[in-house]
Every structure is written in C-alpha cells, then in structure tokens.
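With one protein chain held back, the other chains of the complex are shown just where they sit.
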Amino acid sequence: MTQLLFKHINVEGLANIDVYEKHGGYETLKKALEQKPEEILETVKASGLRGRGGAGFPTGLKWSFLAKDVFPRYLVCNADESEPGTCKDRELLLKNPHLLIEGMILCAYACRVEIGYNYIRGEFYDLCEIFEKALEEAYERGYLGKNILRSEFNLDIHTHLGAGAYICGEESALLNSLEGMRGEPRLKPPFPAVEGLYGKPTVVNNVETLCAVVPVVEGGAEAYAALGTEKSKGTKLVSVSGHVRNPGNFEVVLGTPTSEIIEMAGGMREGRKLKAFIPGGSSVPMLPAGKVDTPYDYESLQAAGSMLGSGALIVMDDSANVVKETLRIASFYMHESCGKCTPCREGTRWLHQILGEIESGRGKDENIELLQDISDNMSFKCFCPLGDAAIAPVLSGIANFREDYEELLSQAKAGAAAE
Amino acid sequence: MFAFSETSEKEIEKQLVKYPPERKKSAILALLRIAQQQNGYVSAEAMEEIGRRLDLSPAYVESVCSFYTMYYTRPVGKYVIMFCINVSCHLLDCDNLLEHTAKKLNIQVGETTADKMFTLLREECLAECSRAPVMRINNDYHVNLTPQKIDQILDSLK
Partner (left out) sequence: MPKKTQTETVTLTIDGKTVTVPKGTVAVDAAKTVGIDIPVFCYHEKLGPFGCCRMCLVEVEKMPKLATACTQAVGQDMVIKTDSPKAVKGRQGVLEFTLLNHPLDCPVCDKGGECPLQDNTFEHGPDLTRTEFTRYNRDKAVPLSPVVTIDRERCIACQRCTRYSDIVEQETALVMVNRGFQNRVQTFQDRPYDTRFSGNVVDICPVGALTNTTYRFKSRIWDLDNAETLCAHCGVNCNIVVGVRSNEFMRVQAKSGENSQANDAVDDGWICDKGRFGYGFVESSNRVLKCRNGKGDTLEANDALGQAATQLKKITDEHGPQSVGFIGSPYGTNEELYLYQKLFRQQLGTNNIDFKTYRQTPGLPVEHYDVGDIETSDMVLLIASDPTEEAPVLDLRIKKSVSFFDVKLAVLNDQKTDMDKPAASSLRYNVGSEAEVLSALIEALNDKPVRGLEKTAGIAPKQIKDLAATIQGSGKVCVIYNPAALTGSASDRILELLQTIGGLPDKQCGAIPVAPGTNAVGALDMGAHPNFYPGGLALSDSEKIKTLWGDEAPLQPGLSALEMIQKAASGELKGLVVFRANPVVDFPGGPTVAEALKKLDYLVVHDMLETETTQLANLVLASNGPGYDDGTTTNIGGRVQFRKRSLVREDHPPDWVLISRMIRALDPEAPSYKNSFGVTDEISQKVPGYEAINKNAIKGMGMPRKGSACSEVQGNGAPAAEKSENGALRLRVANYLFAHDKILDASSPLSHHFKSSTVYLNAEDAKALGIETGDEVKVVSGDAEVSAEAEVSDRCNPGAALVPRVSDEQGLMALVGDPDAAVWVQIKK
C-alpha cells in the first residue's frame, strides 16, 4: 500500500518537530531551496497533482495563474473542512501539522509568496493551538521567518480561525471571512489568483493538497505521476463514514475500486447490505450499490454520475432511508446557505419543506416532479456552487432510489384514505 | 459597559499583528471570539467596543457576528454542547443520542440548564465523521458516542 501523507501518521508525537524531523521532515524543503522557484512549480505541474478540496483543479496550473509581477501575494490554506463526511484534514492537522507547514513553505517558495494564512474552521480550536505550536517550532528552527535556511526567501504563516459557516470553505467566501467580512462568496472573475486576499494575487489550496506537495517535491513529478490513473494522479485521503464496520481515513492510490476502500473500512456491518454511497461528500450525487466497483478517481466517478469531491465516502446500508438522509442533508444546506442569492436562499428552504412533507407522510405524487423542477431552477443559476451542491442529493436520490420516495408517498396516500 | 480584560488585550495584540495595519478589519472574528471567551457571549456593548477598535460601525460588527454560528449574543451555559446531527452522525443514530442528552440535562435542544452549566445545541458537521457520533463541548471533541459515554462525560463535568 502506497502511503505518502499517512506514512508516519501513527508515529507517536509526530506533531513535535523533533519527531517529524527524525522521519525525514523538512528535508524536502532543504533540497527544494537549492532549486529555483520555477523548478518547484514545474515539478508540481508535471506531477499532475489536483486540488483535494473538492473541485480537483490542477494545482500547478492554479499556481501558474498568479498575476505576473504583482506583489505582495498571499497563500491561504483552506482548513475549513466543512464538507459533511470529510474529516481527513482534521487528522492531518491533528497528527502531522509540520507536513502542512512544510507543504505551505514549498508552495510559498514556488509562488514567491511571503505571507501565508491557515484558515482553520472555528470548531477546530484545538487544532489551531496545535498548529500554532508547530509554527513556533518551525520559526525556531529557521524554517519560517526571514531568510529561511539562510536563503533570500522569507515567509510568515499565521492562523486565522473561522467561526462556524460551511460556506467559508468556498474559497472566495473564505477570503471575505479572512478579510473580516461576512462569509458571502465573491463574484468571479476575478479569480483569487488574480485578485484574492486584499485584492492581491492569492493561492488558495486545501490542507491535503498542500501536504501532498511535500511527497511530490520529495519523490519528483515522475514518481508521483506514476501513481493513479491518466487524469487522477497520486494518492487521496478518503474519509469513510456511515454504515461500515471500521470507519476512518484511508490513503488510497487514485483508481482503487470504491468497494476496496469500503473493505479497508471493515466492510458492511453484520447482516447488512450496501444500499447507497456518496463518494465525495454531501455535495455530490449519491450512487446505488451497483456502482460500488467504480474506480475511486475523478474521471471514473464522474462517468458514474457523481464526483470525487473532497473524498468523503459516506456509506449507507439497507437500514437507511434515502429520503430521510436527503432531508437531513437538505436541512444542512438550508442552514448553511449564506442567503446572498435568491435561488439558493429560497430553493434550499423550499426543497427542505417539501422533503419534510414527504418524510413525514404528507407528501403528494406531484412533489417529486416539483423537487426536480425546483432543482432545475437552482441548477447552475445560483451565485456559487453551494446551490448545486444542495440539489445533488435530491436529484440523485430521486433518480437512484425512487422507491424510497414512492414508499413514503404511498404511505401518505394510505394515511389520507384511512382518514 | 464592556471593556476588554488584560488577558484579552494581550490576545488582541497577538491577533492584530497578523494582518497588514490597514487591514485590521481582518481581526474582527478574533476580537469577537476574544470578547466571547471573556464574557461567555458577545454583548451589544462588546460589538460597539470592537467597532471602535477596528474603525467599523457597530452595525457592521453585528452584521458579521450574526453571520457565524459560533458567536452567542445571549449568555450560554458554562459548557456548550454542540451535537453533530449531520449525515454521518445521523446514520449512526445521533437523533436518539441527542434526545438522550437532552433528557439527561432535562432541557430542550437550544436551551440552557437552570444551573447555567450546560447549553445544548444542534450542530452541523463537525468534521470527525469517521468517529461518529460526535459532539464538541467547548473546545473539546468527544467521539464514538454512546449513551453511557455521554453520561460519563456529562457527569465528569458537573
């Protein structure tokens, strides 16, 4: 099993810089500083590393979009980890904060950034403390600050705690939040690489992405690109949750069949059968058991009708009712819609209202079509992708598990007839 | 009247240096958090004070404060229990656990116990999904919850 990010994850005290260094920590940085920034950028480009935060955008390409010759530039690490089902960044931050710091330094060096922020979701107060301690250690050893390892390169990294808002995981909302505003998303373009934090060119990357930069630079682009499929290179942390025996975070080579990942998590519970799975967090369509052999990579999951998203594999066995879970997710999106745009603000609430009716046995047959049409009216019409995320479970649930809806609807009819 | 304590002032100083001086607005989330740490919640007076510190209108501060769920604008209990109810926890029966907790504390979700010890809140995904069910009490996570474990934790806090 290839382990790049999780290689030493269970080493006792890894969060301590001594332990981290003992396991080869900051060696990559030392070597990298002997190269030119452009060379690091090229390596990351050539490795095929894609963003692990959800959208899967090629990381090196994103870095190369930074507006030329505009300084200061910023690096922002997205540690908002807010996509339901996702808990991998938490494990990285908890156990291996120095890996992230090293990754951030490499990114900053490649992108000629001198100030970085780690935007940590407010609930991760404990991790913020761990990360700040790690920062202190890194400053002490000269990995951060002025003239890092006696080079010309300077970098300061600060933490910034969020305060409870899913939408702040979306990069432009995150930047607003970091600037001290409401976490409403911004108009794009301009993209952060051109006008990001404080209007300056900014790289925003997920925790896992930045961590992955370390093995990419360490082993070289070719070695990294040798892993995975044609368009999905390297390894991915998958958070497996729900109805499996041993839920947890697993590092898998992209392209591993989803069923194997479920097996890694101990497989289904005693006497239970797989019913549905959400491969990439609550924002992506759910798939039926029949698709469980789909290779876990960006293009295969897309071909199967879903997305890899943030790598949160939520497993449901035959005890689950899709309508009930969809209602739960719908309630989440209603709660988390920032309220800025009309279709998302109103649509998430309306979907929730209708799903609630169906779930509680008061639904009507027309409701299914209405749910679909409301979803269509939201689809790609909202200000940011949250609206599209909100309709994914609804549409995929109806498409793949219509029987769960129909059962509740026929109960409703029976109830009405009995009255 | 609201005034930041000495400890808070030190903490504020640490926060302000993170941002360019002309961008001190960035520190608003931190100042709200510090005010809350100090008094348990963010009062209107605290918002006004934060506005003065950062050259922002008090309305602006309230606007930002009200966007985020982790700021309380009314007093809460000594321990705030954030009970995750999102899908991964939901699949593992968090609804019943939440009800169990509410019963044990003898309050409804959203309320604070009469002795001001506990406030029980529903919370969206806390990002510990593979160790669901999960709750967070103040800054600490508690995972793989069972009714017994919840009882134990709550008893230890009394």
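Note that the chains take the letters A and B in the order they are written out, and that residue 1 is the start of every chain.
The criterion applied here is as follows: a residue touches a chain if its C-beta (ideal position, glycine included) is under 8 Å from a C-beta of that chain, and two chains touch if they have at least 3 such contacts.
Model, not experiment: these values are computed from the prediction.
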Query raised in the report: Wait, the hidden chain, what does it touch out of the ones we have here?
Result: A, B
Requested in this report: Give the residue, chosen from A:133, A:335 or A:413, that touches the chain omitted from the document.
Outcome: A:335
**Report entry** Residue among A:103, A:215, A:343 or A:393 touching the omitted chain
**Finding:** A:343
Query raised in the report: Which of these touches the unseen chain: B:3, B:17, B:59 or B:157?
Result: B:59
Report summary line: It is residues of subunit A that touch the chain not shown, namely 165, 182, 187, 334-343, 345-350, 353, 370, 374, 376-378, 380-383
Report task. List the residues of subunit B that touch the chain left out of this view. Result -> 44, 47-48, 56-63, 66-67
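FYI, only the chains that are shown with their structure count from here on.
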Query raised in the report: Between subunit A and subunit B, what is the gap in Å from one C-alpha centre to the other?
Result: 23
Report summary line: Note: in the complex, subunit B contacts subunit A through residues 18-20, 23, 25-30, 32-33, 54, 63-64, 67-71, 82, 85-88, 90-92, 123-132, 136, 139-141
Report summary line: Residue positions on subunit A within touch of subunit B in the complex are 81-87, 89-90, 117, 121-126, 158-166, 177-184, 198, 239-243, 247-249, 278, 282, 312, 314, 316, 320, 325, 328-329, 332, 335-336, 338
